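My structure is below; once you've seen it, I'll send some questions.
In this view, the complex is presented without one of its protein chains, the others remaining in place.
Naming follows writing order (A and B), and every chain is counted from residue 1.
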Amino acid sequence: MVRGDRIAAGSAFLAAAVAGFMLPDWIISLATIAFANGLVVLGLIVMWRAGLVSFGQALYYCMGGYAVALIGRWGGVTDAFLLVLVGGLSAAGISFVIGFLLARYREIFFAMLSLALSMILYGLLVKTESLGSTDGLNVIVPTFLGYAPHQEKLIVALYFLVLVVCATAALLVGAYFRSLAGALAIPVRDNELRVEFLGMSVSRLIHTKLVISALLAGTGGALAALAVGHVDPNMSYWTTSGEFVFITILAGAGSVGAAFVGSLAFESVRSFAFAMLPQLWEILLGSVLLLTILFLPQGLGSLIERLHWGREAKAP
Amino acid sequence: MLNAFAVLIDGLVYAAYLFIVAIGLTLIFGVMKILNVAHGSFFTFGAYGAASAVGIYFNRGLPEAGGYLLMVVLAMALGLVLGLILERGIMRWVYGRDEVVMALVTYAAFLILEDVVILIWGPGSYAAYQPLLSAGNIEIGELILSNYDLGLIAVAAMLAAACYWGLKFTRYGRLLTAVIFDRETAAAFGINVRVVYTVTFVIGAMLGALGGAIMAPKIAVTLGIGVEVIVLAFAVVAIGGMGSIEGAFAGALIVGICRAATVHLFPQVELFVIYAVMALVLMIRPYGLFVRAQPRKI
Partner (left out) sequence: MSSPILSVQDLGKRFGSLFAARDITVSIPAQQTVGVIGANGAGKTTFINMITGHLRPTKGTIHFEGRDITALPSRQIKAMGISRSFQVAQIFPSLTVFENMCAAAAIGRAPKTLIGHVRTPLRSQESVAEAKTLLELFQIAPYRDSLAATLPQGIRKLLDIGMALAGAPRLLLLDEPTSGISIEEKFDLMQIVMSALLSRKITVLFVEHDMDIIEGFAERVLAFYDGTVIADGMPAATLADPRVQTLISGPKLRSAVGTGAHV
């Protein structure tokens, strides 16, 4: 990381942490959900850099959420860290298996197949009484390494949990982007054939990206489930995936931080629009998406900096 | 025996419905390589338009046959207007960009149109049951079938025949085939690809709206119908092979029969059987039943 970036990231994190003590609960709750969803967006960015757009990322989001609800309920686990870990890993595990199929697809076919897979989960959940059917399930109140806060304290504790997880994820994904496997995303998007003939397995590179992004989405879903206290099949519906894609396009693939900023902006505008002009929410959403695609093809992040490949490591 | 017959009839009715909504989608993809999410909006507009108009019409006590005509004509008109607005106003600016980007643009249009529906028709739901009632029922053995359902099968069959004939034997159809086969060469031979695009998009939109209008009497016309239809139509088209008319036909039949069978035999899995079939087909034939992958020559 370039020094300037490091300072910016550090101060953003500090500001977010300080905000946790100062801002009213409703803003903290909103930010908690936004950052949890930001993890999903970060996962979509991982794929998007390689040219893949998934319309079914809600599959992993939902998996993460339901995993938390189920092991909390039946496994008696209450520790938030453990719950989130299991949520993320179960999504990653599923994606590892599905990945053998999915990694063969590109472009619109990739988008559609991932959509179909998420709709399978949706269909299953809706029809399964023991998983709460359309009503979904409630999620237990978590503890934090033995600490068991309630009400406002719980809200703040969850916020910090999300903050820590997001910061860790951001650091790791940032490191991944700078590694060979991460940086090859652009060559893969540009010309798979060449990558293959240079000696690297494209399907393995892509499979890795799928698992990483599912891990992130599952973690995000787990955190969102804890924050909301409830999961339902709509977490897996295609419109949920659509919203994540929307934020991703808005944020652009340029930087890791864009995922969280984009998600925060999205949640804020949504809660504002829901309160003020509920009938125009989707018009607003659609127009912004349209304008972004037409005029800022690299996402809003591109206003700040354009995507450069390994820019920071510019050779002497 | 009765069961098998019921499954068959139910399956055919459902397949007819799926084919009608899928054909516009596959046409647009085949010619323009656009996965048109706004197809769900065309469907919604057709359904709302037909439902509200039919309600008014039948309440006046006008002749019943005219009601059917009204539904169809109104839907086509709505499709025409919407299709033109979208194609001329938005789509043409993104031709040539990534297929995924074009799909996202139609997604944006879809989001906008969802709210436009509320602005025009309000948040309440509409029931256009009159055409269904006035069509009446028919008894075959112990089964009671709705004439409207049987009519649906006939309409789908006619559409399929018309598409087949249109593509094979009309001038425009041959132009389309040429563009589908090879866009650059078609353009080089003096085919005006722009016009072909506009016409195709509008026809696709009209078919989508028509699907909505025809389905309106059978469903509660309410918010969110477009959302469901669009993923169903995607599944059908993906099974058959995107852009293939025969594919849409086969996909609709497969999905229709599979769904009818599960509804009768294992109602619990009804919703996801469609997507499971789709995932299964794609595993074996990645580009659908009627489309072959083109190996890349180097």
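Please note the rule applied: contacts are C-beta pairs under 8 Å (C-beta built on N, C-alpha and C of every residue); 3 or more make two chains touch, one makes a residue touch a chain.
The structure presented is a predicted model; accordingly, all values stated were derived computationally and were not measured.
Participant: Write down which of A:6, A:73, A:153 or A:178 is the residue touching the left-out chain.
Facilitator: Answering carefully, the residue with contact to the hidden chain is A:178.
Participant: Can you work out which residue in A:97, A:198 or A:277 touches the chain that's missing from view?
Facilitator: Residue touching the chain left out of view: A:198.
Participant: From the list A:93, A:149 or A:187, pick the residue that touches the absent chain.
Facilitator: The single option touching the absent chain is A:187.
Participant: For review purposes, identify every residue of subunit B that touches the missing chain, sorted by number.
Facilitator: 298
Participant: What residues on subunit A make contact with the chain left out of this view?
Facilitator: On the subunit A side, contact with the omitted chain comes from 176, 178-184, 186-187, 189-191, 193-201, 204-205, 208, 309-310, 313, 315.
Here, only the chains that are shown with their structure count from here on.
Participant: Using the touch definition up top, name the residues of subunit A that touch subunit B in the complex.
Facilitator: So the residues of subunit A touching subunit B come out as 53, 101, 104-105, 107-109, 111-113, 115-117, 119-124, 126-128, 193, 238-239, 242, 245-246, 249, 279-283, 285-287, 289-290, 293-294, 297.
Participant: For a test of understanding, state which residues of subunit B touch subunit A in their complex under the given definition.
Facilitator: 35, 90, 93-94, 98-101, 103-105, 107-116, 118-119, 227, 231, 234-235, 238, 242, 268-276, 278-279, 282-283, 286-287, 296, 298
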